[in-house]
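I have placed the structure first, in the form of structure tokens, so that the comments after it can refer back to it.
For this view, one protein chain was removed and the others were kept in their places.
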Amino acid sequence: MPKTMLAVVKPTAAPGSEIREVKVPTFGPTDVLVKVKVASICGTDLHIYEWDRWAQGRIHPPLIPGHEFCGEVTAYGCEVTSVKEGDFVSAEMHVACGKCLQCRTGEAHICQNVKIIGVDADGAFAEYVVIPESNIWKLDPAIPVEYASILDPLGNAVHTVLAGEIAAKTVAITGAGPIGLFSLVVARAVGAAQVFIVEINEHRRRLAKQMHADLVLDPSKEDVKSILLKRTGGLGVDVVLEMAGHPDAIRTAFDVVRRGGRISLLGLTSKPISLNFSEDIIFKGITVQGINGRRMYQTWYQMTALLKAGKLDLHPVITDRMAMKDFSLAMERLKTGAASKILVYPNGTK
Amino acid sequence: MPKTMLAVVKPTAAPGSEIREVKVPTFGPTDVLVKVKVASICGTDLHIYEWDRWAQGRIHPPLIPGHEFCGEVTAYGCEVTSVKEGDFVSAEMHVACGKCLQCRTGEAHICQNVKIIGVDADGAFAEYVVIPESNIWKLDPAIPVEYASILDPLGNAVHTVLAGEIAAKTVAITGAGPIGLFSLVVARAVGAAQVFIVEINEHRRRLAKQMHADLVLDPSKEDVKSILLKRTGGLGVDVVLEMAGHPDAIRTAFDVVRRGGRISLLGLTSKPISLNFSEDIIFKGITVQGINGRRMYQTWYQMTALLKAGKLDLHPVITDRMAMKDFSLAMERLKTGAASKILVYPNGTK
Amino acid sequence: MPKTMLAVVKPTAAPGSEIREVKVPTFGPTDVLVKVKVASICGTDLHIYEWDRWAQGRIHPPLIPGHEFCGEVTAYGCEVTSVKEGDFVSAEMHVACGKCLQCRTGEAHICQNVKIIGVDADGAFAEYVVIPESNIWKLDPAIPVEYASILDPLGNAVHTVLAGEIAAKTVAITGAGPIGLFSLVVARAVGAAQVFIVEINEHRRRLAKQMHADLVLDPSKEDVKSILLKRTGGLGVDVVLEMAGHPDAIRTAFDVVRRGGRISLLGLTSKPISLNFSEDIIFKGITVQGINGRRMYQTWYQMTALLKAGKLDLHPVITDRMAMKDFSLAMERLKTGAASKILVYPNGTK
Partner (left out) sequence: MPKTMLAVVKPTAAPGSEIREVKVPTFGPTDVLVKVKVASICGTDLHIYEWDRWAQGRIHPPLIPGHEFCGEVTAYGCEVTSVKEGDFVSAEMHVACGKCLQCRTGEAHICQNVKIIGVDADGAFAEYVVIPESNIWKLDPAIPVEYASILDPLGNAVHTVLAGEIAAKTVAITGAGPIGLFSLVVARAVGAAQVFIVEINEHRRRLAKQMHADLVLDPSKEDVKSILLKRTGGLGVDVVLEMAGHPDAIRTAFDVVRRGGRISLLGLTSKPISLNFSEDIIFKGITVQGINGRRMYQTWYQMTALLKAGKLDLHPVITDRMAMKDFSLAMERLKTGAASKILVYPNGTK
């Protein structure tokens, strides 16, 4: 075992990051040390890199970011029983406390005391990362390595799509970033009758078409509400998955959902949103859900089953593969929207 | 059968109403003519009386208002089979189309083409009212006559309380008008662990105490959020039933609900409400529901079962009993908040 | 309009049937007269033909059987508003009373007073059939004519598959008659991870393979329990859809379902079945559901949406197309199991 390793480090409370040589992390009796094979980049990582208001309030540098990954078990603590050296694994990076009401009633994804590896503790943009045994997810060999590194955002999509009835429903997805695109693939795989994408970015719209959306709309040019009402025989859409977090997208969600429909909100907002509760929610009798993380571990079982069955083609979303040293370049690619999901190879084996 | 009858009439598009002699209404082959025993007054009737913006946009005078009542079957059309003369009945006053998707999938309470008797057609502040057979609800003799006239708002409460899990839950009700108070009684009857009332009006708070609320708070003087967090061990409230429609009450709803909790919205709003979706809905993983009317006819069965079992003491809510000629006086009593539910006796038998 | 028509008639309380010239049926003010384009044959029709014990107790000859069909609106009563001449339609043949608790609470498929056209009243093996307007299902032009004649059994399958969670689940179907095969197609379309078929008849097993079952087992030769346990990593199957009604199939259902799983029972049994409740149900914490008919009309909307989206390839199930005069021949083909779904053309336009 080496003593040091390379990692992406946010060194101080300021924009940017560096590639540094740091100590290989130590681990406790219930922890697993994983050699990272692939780590992928999330929008959250860009917020941390750019040091926006959210990052300033949440992140305590120095920090190694990175919460989407897969790798190989290298070592583990003396109380660990469920993995052995060489096992191929990913992990749920939300570490729940296990003791609050939510954790003890099957809702650990909204734990009162959650800590996120890669946000609140050192993460996966490094040659090695430490994960508690309870959060390790052993990977079925049938799952492709590249997919194994994006289970975190895929799990967001699976959680959102399956948070209510979906089979035989019409579905609108507002926002076609990686989670929006994954939601498109998952919704189709579990029997959504039609999936409509609303997305302002051209690159993303192109991916949505490539991934078999039934209709892809540009809200900057098209009258989304009237098109979707027409497309649904005047009824409105059964289910809206809101993945953008933008006020216009949220307005669209409430405009197009049908009476009795569901809106599942995942896209984080940075500004207050104004609604007419009577018209938007009450008279329509709709249900609005906040969606957070992945259900532990129901979402992981669901995701594994769908992947093993070959029901999810995620390849178009993976637009870039980069060495870890090019992390800053990756950040630039993300900003423009030209890249969707970028894979990083900390141990150099791209 | 008399040819004419007395009724409360909104004669023109202006504030106020009159007691007039009008023709007893005619009825079709599938209709039932009911002699009104008791009709009760809803906040909606006050909106119509005062001719507010909502009323101006919805009501087409001349109109006989009134949508909460009970009475006796006097006559019926040739195709009616389920009632006979003298039957004691109430009615669901939302007349659903029966042909839209919502109607055909068990969600007639959010019918796309609903018409409300007493709003869109002549209602129950009259000696007689006409109701389609499909909407008649035959009353079990065990149900007290006074309660029989308030099944419409009681049904709103039953629908809201039972729209999600409630047994063993902590519940906050924002707004203690008649439906809020009914919700208190129903929530207690179906096993809510504690019920907290938040209400600015002193008369209403007094009623809430009398009706065994576990805690009654005045938001104009008390720090509702910190009191309810303390009362729930820092957790927050499992279920919030929003009955006020006021921006401050809605703000309170989102402040006090716990992670994973439910907010059911019934109180109609007249202004846009601003929310921080990330903090208020998404991170907390809550569910927000719009509630409308009564489920046809599940709510009616539930309500009947609870009333027959003697589980609901609604008497404190019925504060006034008046002759129909005093309708304008009743409106004044409602405006001040001094009255809660006012019963009117169109056939003079108070 | 002709005065007489040809029809399959069960003339007396005895095995067999005849092709007879009978009067075109009359219809009431709320009825629709439909010219039958295609009618398809159900196992129930074979029971009636063979005059088994069930038929002897239920059927009152003379009767025209047939409850799966599509056709064209020819005429209708004076109160009908939702169809016009020439409309292409199918129908829900369970005529619910509309007045019992089940009907009034969204469960009309288990109406206390249901009557079935083709069983309790003259059905669709005829040039014309009369249907109440409420039960007519207008067909989207995107739906193929052959599929339009088999919506009744397809609806059984959709109802069964969607009676609980199914996405990402492993599913075993015991019995691969037409409804079992439709269930296979539907389960795959709505994201079942793997679908296993257990069927003793070779013809049916061949169809199941052709329709992409993940595994097809012959219980007369293979150890179904140990194979399915192995295939699910020792866990057992998440969902079992029981379509055979045979004691051995039911035994298999309880043997292979996992702890916490679902068994949905559709296949009718003719003998008592013996279970060890502690081992078979209680310790495993499973849910067992009885499934009957189609949800009115949620199942019809779901089925239409899936068919319009092109998600269901049902062609292999349709093995035979016959003129109505060959009805007895069709019965013979069914008995051997050589035929699966047989289409009949009462108006000669095969």
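Worth a mention:
In order of appearance the chains are A, B and C, and numbering begins at 1 in each one.
The rule we apply is simple: a residue touches a chain if its C-beta (ideal position, glycine included) is under 8 Å from a C-beta of that chain, and two chains touch if they have at least 3 such contacts.
Here the structure is a predicted model, which means the values were calculated and not measured.
Considering C:32, C:73, C:241 or C:286, the position touching the chain not shown turns out to be C:286 (whole complex). Shown as candidates are C:16, C:260, C:310 or C:348; the residue that touches the absent chain is C:260. Mapped onto chain B, contacts with the missing chain fall at residues 158, 162, 166-170, 189-191, 193-194, 301-303, 305-306, 308-309, 311.
Although one chain is not displayed, chain A still touches it through residues 82, 99, 101, 104-106, 296-298, 301. What chain C contributes to its contact with the hidden chain is residues 101-102, 107, 109-110, 112, 235, 245, 250, 258-260, 265-266, 268-270, 272-278, 281-292.
Definition applied: only the chains that are shown with their structure count from here on.
At the chain A-chain B interface, residue numbers used by both copies make up over half of all numbers present, so the two copies contact each other through mostly the same positions.
Separation between the centroids of chain A and chain B, computed from CA atoms only, is 43 Å.
Distance between chain A and chain C, defined via averaged C-alpha coordinates, is recorded as 41 Å.
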